[in-house]
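Scroll down for the structure; my scribbles are underneath it.
Excluded from the complex is one protein chain; the other protein chains are retained at their positions.
Naming follows writing order (A and B), and every chain is counted from residue 1.
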Amino acid sequence: MLGFLIRRLASSIALLLVTALLTFVLLSIPNQDVGRQLLGMQATQQAIDAKNAELGLDRPILVQFFDWLTHALQGDFGRSWFSSENVATAIGNRLPVTLSLMIGVTLVTAVFGYLLGVWAGTRRGRVDTFVQVFSVAGYALPGFLVTIVIVIVFAVKLGWFPAIGYTPITTSFTGWLSTITLPVISLSLAAVAGVAQQVRSSVIEVSRSDYIRTLTTRGLPRRRILFRHVLRNASAPALTVLGLQFVGLLGGAVIVEQIFGLPGIGSMTIKYTSQGDIPIIMGLVMLTAIGVVIINLLVDLAIGALLPKARVS
Amino acid sequence: MNKRVLGAIGAAVAAVLLLSGCAGGGSAASTTTHDKTLRLATMTVPQSLDPKDATGSALPFFQAVYDTLVLRTPDGDYKPMLATEWSYNDDQTVLSMTLRTGVTFDDGTPFDAKAAKANLERFRDSGGPDAANLAGITVDVVDDTHLTLTLQQPNPGLLFFLSDSAGLMANPSDFAQKDALVTSPDGTGPYVLDKDKTAIGTTWVYEKRKDYWGTAPDFSTVTMQVFDNENAVVNGLKTGQIDAAVLQTADQQLAAEQDKDLTLQDVLFDFQGILLFDRGGAVTPALAKPEVRQALNYALDRETLLKVVRDGRGQVTSQVWGVDSQGYEKSLDDYYSYDPAKAKQLLAEAGYPNGFELTLPRLTSIVTDNIASALQTDFAKVGVKLTWADVDAASALKQIFVEKKFSGMVMNMGQSSNDWIVYSTLIAPGTFNFFGTMDDEVNTLAAQARALPADQTAELYQKMNERIVQQAWFVPFYRMTYKLVTVPGITAAPQSGMAVPSIYNYSLSK
Partner (left out) sequence: MTQDAAIQTSGLAPAEASRPVSVWRALLSRPLAFVSAAVLLIVVLVAILAPWIAPFGANQADLIHAFEGPQAGHPLGFDSAGRDVLSRLIYGAQNTIGGAGIALLVALVIGVPTGLVAGYYGRWFDSVSNWMTNLVMSLPAMIILLASRAVLGPTVWVLMVVLGFLVSPSFFRLVRGAVAGVRGELYVDAARVSGLSDARIIARHVLTVVRAPVIIQVALVGGIAIGLQAGLEFIGIGSGNIPTWGAMLNEAFTNFYRAPLLLLWPGLALGLTSAALVLLAAGIRDALDDRGREPRAPGRARRRAMAAQRAAERAELPVEGRGGLLSIRGLRVAYRQGEGDDVEVVHGVDLDVERGQIVGLVGESGSGKSQTAFSALGIIPTDGYVRSGSILVTDREVVDAASDDARRARRALGYVPQEPMSNLDPSFTIGSQLTEPLRVGGGMSRAAARRTVLDLLRAVEIADPERVYRSYPHEISGGMAQRVLIAGALSTDPSLIIADEPTTALDVTVQAEVLGILRRLRDERGVGVLIVTHNLGVIADLCDRVCVMSDGRIVETGETTQVLTAPRHPYTQRLVASVPDETVTRAPWRDPLLIEEAS
């Protein structure tokens, strides 16, 4: 186990370094004349050059990268060029929003995806068809259309939930719940469909296996066999899918954030990447990469815990 | 299993709904007594809270914490703020100002002429976006409450600048430490930044200052929230989570109009049109001929464009001077009618019977599909082949203004209420006239106008306007009507010379 973790750690560090370098180079290649963008059209060329020098943009790309790296290793990610925010603070402010969404969506998806998948996999017939259709609808409908309809119906017309904004959980638990409910529902619909499909297939497959049949003969109630034995063995593909979705959400649910006015990682990414605000983007890149590493590790550990046969030897 | 599970799910959903209902989804309150918090929505992010970086629509962020020397009222008049009196000398080159006494910053530093001088010089030398407004000005302290600004040449825009970003006064003891003011503004304004509640980049929260020297504002808290799309803003207005906002897009204005509780007022500040930089024909030789430029103006069907692009929300125009200014003449709005035949004739006269080719940069945020195809179609009808070059926002400025690759661009430009500023921004050689084209008549008029006090210049600017329109320096489309939207209980007044209202323009309804 220890060896496994150490090897993971080493390869993860290499991964982070390469990711950082690649992204930094990719961002630096198109010289986007940051000085001019910051100072506006009225500024003199001299002032613009001075600004660019102040930001260190007149140095070779690799030198800039190593400068960033040395600072980053000490925990200093610098300041945004375009809004002067401290990068770590800025990301830290937005992270709770995205984390709330991620955790909320994953929970809802896991619970409803499993329930629907099990329902479809065991009942078959009409229920199964309904779940299939629902899955297809979940995939097929463009996400933002669904989100917009949800906002108009539940927030604007009915007024059950706020239409925009985010209340931190530290300020008010019910407030936080009310601001993330609609976004989580919007994001979960397609995700639930995917997980339900996976769970359904796995449940059908595992239900047919010999050991389930044998367990039935030992007098165990059907429900117990279903939830303890079938689900556990059917979980691996579903867990992988959940893990992938979680990672995807880390990139930020951009559209949902825009429509609900949530200050999350997604809209931050779009805005600052379009401008070429390298300090912020590199901070985001590191966050994403570290997040992916951790999540992959957790998924592998979870699968290993549930399915001993899959454990890395 | 199923009934029980369904029941459990149903109970959970009901619980969530119940809790959220209690949590305050915020109803579009139709009560007319509003609470003392003002929640503003904006699409602009200030680069920092250091006044040297202030510009344009970000001004309210600064107005909350810093006062300006001169206050510009909603109608465009200049009233005392940190300066109580001011006057020019006879040749308009020296502005003497008397400053208010008894105003201090939070740490006890007095606001006096020395402080004002430090601020003005810093703004001038800092290389910020509006620094050029104070270029060439020297500031001299006469005594604690008296200050003179000396110009090399008369600048009728100076008072405007002192009521705008250049006039913001910060605590000079913060100047020594670099970047101190960037996140910790220190001024004399009606509010103070609440750093704990503020999340820079998304929400700025200001609390009322306890001992403000001026009239106390109606609100004890002001929050400014940044959005990147107007759809969320309108939803926020409808649910009462936002109190006021300016809506630019026609579609969202329509959405806001659906809610009968909201109040909408017209704001006319921006116009949209083609800035034809290349009047000298450097990139497109044909444009050197005024007949050609006039032909472009005649070729455009402005009425249809306005109807389709902005749902008619705006006013067709052929001039770049705005309705607030002295140089504005209503008759010039229709100077160029829609006349493709005349356009073709003019082109033939100019020696281009078969038209010519024109390439313009396309910024998708400004040039939507309908504008792009409308221009192409209209110009094609008179023989001008218009090609759009896709430029991405980050490198656009460089390609257009530095590398000078294009003959013009479609822009949304503010129409200043100050005529001199209109001239110096759009017409005089400079940022928006980077090819440096000049017109003798305009030069003469400008030289005359700059030296005269404001009450004597109306006719000069009108003549200048007429000349520019007749020489077709631009191809304006229309002035765009924005809407200032407020919820019940909040009153706001549009601000002359700015797209968004000044922070002082908001109040609780009586």
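As a convention for this text, a contact is a pair of C-beta atoms (placed from the backbone, for glycine too) under 8 Å apart; a residue touches a chain by one contact, two chains touch by 3 or more.
Values in this document were obtained by computation on a predicted structure and should not be read as measured data.
One of A:Gly3, A:Pro60, A:Gly75 or A:Pro308 touches the chain omitted from the figure, and that residue is A:Pro308.
Touching the chain that is not shown, out of B:Asp77, B:Asp140, B:Asp179 or B:Asp251: B:Asp251 (per the contact rule at the top). Although one chain is not displayed, its contacts with subunit B can still be listed: residues 249-252, 254-255, 258, 301, 304-305, 308, 311, 362, 364-365, 368-370, 372-374, 376-377, 388, 390, 392, 394-395. Along subunit A, the points of touch with the absent chain fall at residues 11, 14-15, 18-19, 22-23, 26-27, 29-30, 32, 124-125, 132, 135-137, 139-145, 148, 197, 201, 208-222, 224, 229, 232-233, 247, 251-252, 254-255, 258, 266, 269-270, 273-274, 276, 281, 284-285, 288-289, 292-293, 296, 306-309.
The definition used in the following text is that only the chains that are shown with their structure count from here on.
Contact residues of subunit B toward subunit A in the complex are 1-2, 5, 9, 16-17, 19-28, 45-49, 55, 127-132, 179, 182-183, 199-203, 225, 227-229, 231-233, 235-236, 238-239, 241-242, 393-395, 397-398, 401-402, 430-432. By the touch criterion given at the top, residues 30, 32-33, 36-47, 50-51, 80, 82-86, 89-90, 93-94, 115, 119, 148, 151, 155-156, 159-165, 167, 172, 174-175, 177-178, 181, 223, 258-261, 263, 267-268, 270-271, 274-276 of subunit A touch subunit B in their complex.
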